[in-house]
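Complex shown without one protein chain; remaining protein chains in place.
== chain A ==
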Amino acid sequence: MNPIRQVSGRAIPFGRKNVDTDVIIPARWLKTITREGLGKGAFEALREDPANIFDSAEFAGSPILIAGDNFGCGSSREHAAWALLDLGITCVIAPSFSDIFSGNAFKNGILTVCLPQEAIDRLMEVAQEQPIDIDLETQTVTTPFQDRFSFEIDPFRKHCLLEGLDEVGLTLARDAAIAAHEAKVAQNLPFLAGAA
């Protein structure tokens, strides 16, 4: 996972609420056995419109996406995060995210920033013409007009994102604790300890 410290550049003022994972990447694109190349299928139905924002000269390749409430609802497909990454998006700003999507985004080094709707409205306005800066270290989103919005992030997630840490490797180091739990379950709840 690539470390992430700052994301700066144009932000796609998408703004839509309840963007589901079937919109981000339709099921027919899930038949891959790799993580790469899904940008082609990202927002496919919306991109049938030649005037769509994702392919516009102004916003194509932008690293930031601004969306409405409940971004990434629906399926657990991590392909949604991979598709955004393949489009070049490494930060999504929205008032709220679905639980599964925000986990998937985090595990792929995509920063999800939650801001209140008023801040989103302002950023949508700025994004039409100007770039936006996100600084993970200071947990702030700023604009060239001196707007400054602070956001919350789980300290562990922040640490992993800043360092680009591999969560599987971190957990494997907890082997003794996991083995101790397994021994306790085998004793107390033996029916959970193995599928017959």
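Everything that follows uses one rule, which is that contacts are C-beta pairs under 8 Å (C-beta built on N, C-alpha and C of every residue); 3 or more make two chains touch, one makes a residue touch a chain; residues count from 1.
Basically, contacts and distances are computed from a predicted model.
Given the options "Cytochrome c oxidase accessory protein CcoG", "AIM24 family protein", "Sugar ABC transporter permease" or "3-isopropylmalate dehydratase large subunit", which would UniProt use as the protein name of the unshown chain?
Hidden chain identified via UniProt as "3-isopropylmalate dehydratase large subunit".
List the chain A residues touching the unshown chain?
Interface residues of chain A facing the absent chain: 16-18, 20, 22-23, 26-28, 30-35, 45, 68-70, 73-78, 81, 96, 98-100, 103-104, 107-108, 154-156, 167-168, 171-172, 174, 177-178, 180-182, 185, 189-192, 194-196.
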